[in-house]
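Below is one structure; the comments refer to it alone.
Every protein chain of the complex appears in place save one, which is left out.
Take a look at subunit A:
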Amino acid sequence: MMRNRFGVPVFRRSGTTFWLGGSVCSFLLLMAMLGPLILNADPSRQDLYHVLLPPSFAHPCGTDAFGRDIFVRLVYGLRLTLGEITVSLIVAAGIGIPVGLFSAMAPRWLDNAIMTVSDVLFAFPGLILALLIVSFLGPGLFHALLAIAAFSVPVYVRLARTMLVRIHHATWMEALTVLGVGRTRIMVRHVFPNVVTSLLVQLTLSSGEVVLAAASLSFLGLGAQPPLPEWGTMMSDGRNALGAAFWPCLFPGLAIAMTVIGLNCLGDGIRDRLDGRNKK
């Protein structure tokens, strides 16, 4: 713990991670919205006279084995990535949170039953459950996203249930009720901020996991299929050119790394900022 010259503990309010993550994420969002408009190029336009060109002014990230501009594909792939995050998190949180809330309010035996099912799903290693689901749904981006959502559902069930139980039994809740504070005021001023922080942190951190898992499945050929400019698929293509050209592999990986680092920083940053007690 840091202390000032009078020996009083000082909490360093370093928001570096928050600002770093926030600016990376906003940059990516902006890029996804405006990039395709500015570039005005077709990500799947092939140019077989200019295959595997190294990075240059005309092609900042080089071209791939079909002569497609990798930078353009990365920018379009960013939209795909944001879509992946949105779809799988909406499915995961959309199922998990209501189930968790219901479980917390349900009779004891039903609560136990729901949590046992959730634990059973949680015991599966993420990608193994995803492979199991993809093996019977068949490969494809949407199926891969459903599979990813499936292994994230238990996280949200547990999160929602714990939050509701914790708030219900919290001393401050009792105090507010005894003080005669209105239900609406309790909900808006006290319950909502409590819930939103944990949820926001969890959603941001899971976004990073979704990006990695979706890219992994696509890389294995079980998620997005070519010619979609999905980053994992691009790396899977680039793998065949390895030895002759490294850039078709290098840049999609850098894009993934940047996105996931940004999301993880933002998640950690939100947690540190909004929850002063939980400082690490």
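In the analysis below, a residue touches a chain if its C-beta (ideal position, glycine included) is under 8 Å from a C-beta of that chain, and two chains touch if they have at least 3 such contacts; residues count from 1.
Following the convention adopted for this analysis, contacts and distances are computed from a predicted model.
Per its UniProt entry, the chain excluded from the display bears the name "Glutathione ABC transporter permease", taken from "Formate dehydrogenase", "Glutathione ABC transporter permease", "Electron transfer flavoprotein alpha subunit apoprotein" or "CHAD domain protein". For the options A:R166, A:R183, A:R239 or A:R273, the residue in contact with the chain missing from this view is A:R239.
Touch with the chain omitted from the figure is made, among A:A215, A:L228 or A:I270, by A:A215. Interface note for the absent chain: among A:M31, A:A65, A:V91 or A:L131, the touching residue is A:L131.
Even with one chain removed from view, subunit A keeps its contact list with that chain: residues 1-2, 12, 116-117, 119-121, 123-128, 131-136, 208, 212-213, 215-216, 219-222, 232, 235, 238-239, 242-243, 246, 249-250, 252-253, 256-257, 260-261, 264-265, 280.
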